[in-house]
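Here's the structure we're looking at; comments come further down.
Here the complex is missing one protein chain, while the rest keep their positions.
Chain IDs A, B and C follow the sequence of writing; residue 1 opens each chain.
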């Protein structure tokens, strides 16, 4: 019932911080451990940071690494934190190349450190869905789950929607 | 895929506020709409406040009302926000008296308004589990789900655990 | 210009926390160091915790201790964090018994840990006023300073006002 879940961190808005010296957004380290502690999570999780990038800067090599890690890990349930801009693209690549695992990609529209983040809500949803959905690749945003092959990000509203 | 979910609010730590005039904790109105907005939820939800009480003050009549509402509502998926102290008791009563619906009880250890609440994480989890678990009554806390008949709150640690 | 300031901590709403196991408010340790760090304070401060009490529970002996500490300390500028309920009473006692020092009492209506505290604003004000006001005893709340002999807390509104 409390099977171990792999959590792979790739960066994205989730983990952006404000650099007070130069006034720019940047990555330092992941806030996932802090968020899990705040959420009083008692799940058996294995966290690994694969990269810390804006998903617009994610390369083919980065995606190959994610695929490889999903295949290699012994856990059959995986959550991936990811920037929202290319989350759907990565989900589709994973759907074509990883089998027999439940993989959930999630992210945030507002950095966790900026106080009004959707990240904590999404993290709660993602960790719940990964425990109950059948094998497949899913995007979890806005309280919902979408199959990798039927989802798009609406760039006007920032919400995720079903696509054909 | 985006079936309507009923959300019943009963109070609990989730919704406690600090009264700055007399220095005591009290209930004003539910923070659920604000939390759902913060989480960018796009679920089709129907919210109803049944009561605003500390779960230690919940009476048999209060629990009868919750049972009745669960039976009467047309939705077959229901989330109930509830104080953690007697959440298990209410879950067991519901398990014996409501059939063919997926009911998830959740709450928080720290009030949402106090900045470091587990409430947003739990709300995300609860709304995800209610979409995917089969009919039954569940407690969702700490990222996990527990069947009503096999859960207890550990009063020393504040965590929920499986019971026999 | 950056003369050393003594800060005496006595508790009050400022430093209250929420005990998630029993659902009550309590004192653990002062949040002042964290607040000063958050405010990027570069003042030369000497912090000392004298007590951690609700000001309604403050005794004559407690007030004697505060008076004694104000007299004994080598700094001539002192900020005292204090519960708002009896802040005026303590200020008046100090005014009658300590001479030739600038003493500022301040506090908060909402605990700092509860996210929407007035504490950080009041702390900024108090540390500024203590640097510029002439010797005397003052209450600093709501962005204003009041002489100890001409201030009262309005218990209906929670605001401090001039009294005759």
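Assume a residue touches a chain if its C-beta (ideal position, glycine included) is under 8 Å from a C-beta of that chain, and two chains touch if they have at least 3 such contacts.
Predicted model only: the values in this text are computed from it and were never measured.
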| item | value |
| --- | --- |
| Chains on display which the left-out chain touches in the complete complex | A, C |
| Hidden-chain contact residue, picked from the options C:29, C:46, C:99 or C:162 | C:162 |
| Residues in chain A touching the chain absent from view | 13, 18, 20-21, 23, 25, 54, 85, 109-111, 113-116, 155-156, 158 |
| Interface residues of chain C (partner: the chain not displayed) | 1-2, 35-36, 38-43, 109, 116-118, 120-129, 131-133, 140-145, 158-160, 162 |
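In this section, only the chains that are shown with their structure count from here on.
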| item | value |
| --- | --- |
| Overall pattern in which the protein chains touch one another (line/ring/star/complete/other) | line |
| Interface residue overlap between copies chain B and chain C, same or different (over half shared) | same |
| Approximate Å spacing (C-alpha centroids) for the pair chain A, chain C | 45 |
| Centroid spacing, where centroids are CA-atom means, of chain A and chain B in whole angstrom | 26 |
| Mean-CA-position distance for chain C and chain B (Å) | 39 |
| Interface hub residues of chain A, defined as touching at least two other chains | none |
